[in-house]
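This structure is in structure tokens; I'll ask about it shortly.
For this view, one protein chain was removed and the others were kept in their places.
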Amino acid sequence: MWKTIVRRILILIPQMFVLSVFLFLLAERMPGDALTGMIDPTTTRPERLEELRHQYGFYDPWHVKYTRWIGNAVRGDFGRSFYHKLPVTRIIADRAANTFWLGLLTVLLIYLIAIPLGITSGRFHDKPPDRAISFYSYFAMATPTIVLALFLIPLFAFRLGWFPFGGSVDPRAFSQGGIHYFLSRLHHMLLPAMTAALVSTAYIIQYLRSEIVDYEQSDFVTTARSKGVPQRQIYSRHIFRNALIPVASFVGYSITGVLSGSVLLETIYSYPGMGELFVSSITLRDYPVANALILLFAVLVVTGTLLSDIILRIVDPRLKIK
Amino acid sequence: MPLLEVKDLKVYFPIKGGILARTVDHVKAVDGVSFIIEPGQTVGLIGESGSGKSTIGKSVVGLAKLYGGSILYNGEDITKYIGKNRSSYRRGVQMIFQDVYSSLDPKRRVLDLVAEPLRNFEKLTRAEERKKVDELLAIVGLGPENAMKYPHEFSGGQRQRIGIARAVALRPKLIIADEPVSALDLSVQAQVLNYLKIIQQEFRLAYLFISHDLGVVRFMCDHLLIMHRGRFVETGNRQDVYEDARHIYTRQLIAAIPDPDPDMKDEKRTLRDRVGKEYDDLKDKHYSEDGRVFDLKKLSDTHCVALP
Partner (left out) sequence: MTEFSEMTQTAESGRPPSFFRICRREIWSDKFAFISLVFLVILFLYIFIAASQVDPDGVVRVNLRKINGSPEPGHLLGFDPSGRDMYTQLIVGARNSVSIAAGIAAICCIFGTLIGLFAGFFGGWVDNIVMRVVDFFSMLPILMIVIVIVSLIPSYTVITLVWVLAAFYWMFDARLTRAKTLQQSNLDYVSAAKTLGTPNWKIMFTQVLPNIASIVIVNLTLNLAGLMGVETGLTFLGFGLPFSSPSLGAHLANARTLGPLLMTRWWIWLPSALLIVIMMLCINFIGQAFKRAADARQRIG
């Protein structure tokens, strides 16, 4: 078990290396250099600028620059934002918590919706409840997040006014602090989280449904039935438990999915998270920020996938790495 | 001159282990076996599943990579060319597969299946090809109307006969028959075996007949190779093996042959029990300390046994 995990992590090291080189080369192609974030080019003499560039190693060969860049990145130094003239790390740190809480709420909602619906769908397959749920999951698969958001925003935020639109917290609640602050945060996150969750559940629902239907025909369930185990118990003890085990491992993939979805979701809802920061920094040509975010997201995606694999191995002993 | 001579054949599969997935050890599926097959001869290769018998067959036709040893065909060392298409060896040595369901591509007609080797090696016109395919189908007792059908329309026995027709299409000198009847119903096993015998006489074919069942092999084979744990425990002709088995493993296999006579049932069982006990008692004398089979020792011109 530990060997497997260690091996998976060891395989990651060369992959992360290649990824960092790739991102570095991408960053090299981006306009601007380290000085752009520190100096106002209009007030500095060109000779001085050139001097500084030499001093900062702007003309070094790429591998030297790469080593410096990755060394700084590991220490959490991603340079300075061109636009805000602030360290990239600080800008991202301000947004990271927002994305984290929104992501957490989304993943929670996904499972709160998907597990009951998936179980119902499988338990009563080909009956009206299953039909209704399947219908919903087909729509969920066919509706892009943006489209759903465009339907939900006018209804819940504008017409009914149940949820605020934009931002992550009410300024008044911010000053009140405590429980008000928490509730305001939650209030701001609910609609975006709901939007993302509603379109992300389909896969888990369909998976659960087909697992349950398969297990119903499996030999051990037939045996249990012929022994006279009550129907309720067959489902609760034999079918649901087995069907739900692999779902636990989807958590990692859900995190990955929610993260990649955050770029779109946060932009639609003007929610000040890392995804929104990414889009705005690209628009502002603030490449150090964008680049650091890509690296961060890649690390998070890899961690999510690794987490899923490890959970799956823990919960399902049948799966052994070859 | 023997048709095929296999010298000290070794097929090892790597075991990957450790954190870096390096090769830490090998599974010695076949560990140094030698045998010869004369033209027109049927050699039986018998062993339990996992003994390495199928691996020998596969390595001879080039489906498994050799770890060591050499293979001579008509006296010529062709070890390097195994698995390559441009050699007379490819045409001369063919294979019949055990799984009659997966060995025929479900998407192609019998005509295309049987004509496949012809298209690879012979330039025939469409009419010639069709004629040849009909001939081949006739040899295995299938009418020409079957040429346009697809594999799923045939029974297991018929499918195996199609497999045989493909294997003999290039007029090979040797056919590796890897448990050709094990997947079939008992009722059609004899039928397929008869076709194999008829074809052998017609084409003067040699067979390497791989089986786990000494009973089936008895009617087919001139020479027998008994295999256990990747090595031969006993080799010899029919007489040597069936009447004068020396190795306890061979004796056990013979005791396990089912007897169709119900009156013999009890006798058979006591025999099996006795041999089983004998095996347990004498195990240490027939295998080296680490469980390896000893090298073969010559008892007579035909008979060899692996004893210390």
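Each chain gets a letter, A and B, in the order it is written, and its residues are counted from 1.
The definition used in the following text is that contacts are C-beta pairs under 8 Å (C-beta built on N, C-alpha and C of every residue); 3 or more make two chains touch, one makes a residue touch a chain.
On a predicted model such as this, the values are computed, not experimentally measured, just so you know.
Every shown chain touched by the omitted chain in the complete complex is listed here: A, B.
Residue in contact with the omitted chain (choice from B:13, B:81 or B:150): B:150.
The hidden chain makes contact, of the residues A:18, A:97 or A:112, with A:18.
Residue B:116 is the one among B:48, B:116 or B:129 that touches the chain not shown. Shown as candidates are B:12, B:35, B:67 or B:97; the residue that touches the absent chain is B:97.
Touching the omitted chain from subunit B are residues 58, 61-63, 83, 85, 90-91, 93-95, 97-99, 102-108, 116-117, 120-121, 148-153, 163, 166-167, 169-170. Seen across the whole complex, the unshown chain contacts subunit A at 15, 18-19, 26, 29-30, 138-139, 141-147, 150-151, 153-154, 158-159, 259-260, 263-264, 267-268, 278-279, 282-283, 285, 287, 290-291, 293-294, 297-298, 301-302, 305.
Throughout what follows, only the chains that are shown with their structure count from here on.
Rounded to whole angstrom, the centroid-to-centroid distance between subunit A and subunit B, based on C-alpha atoms, equals 56 Å.
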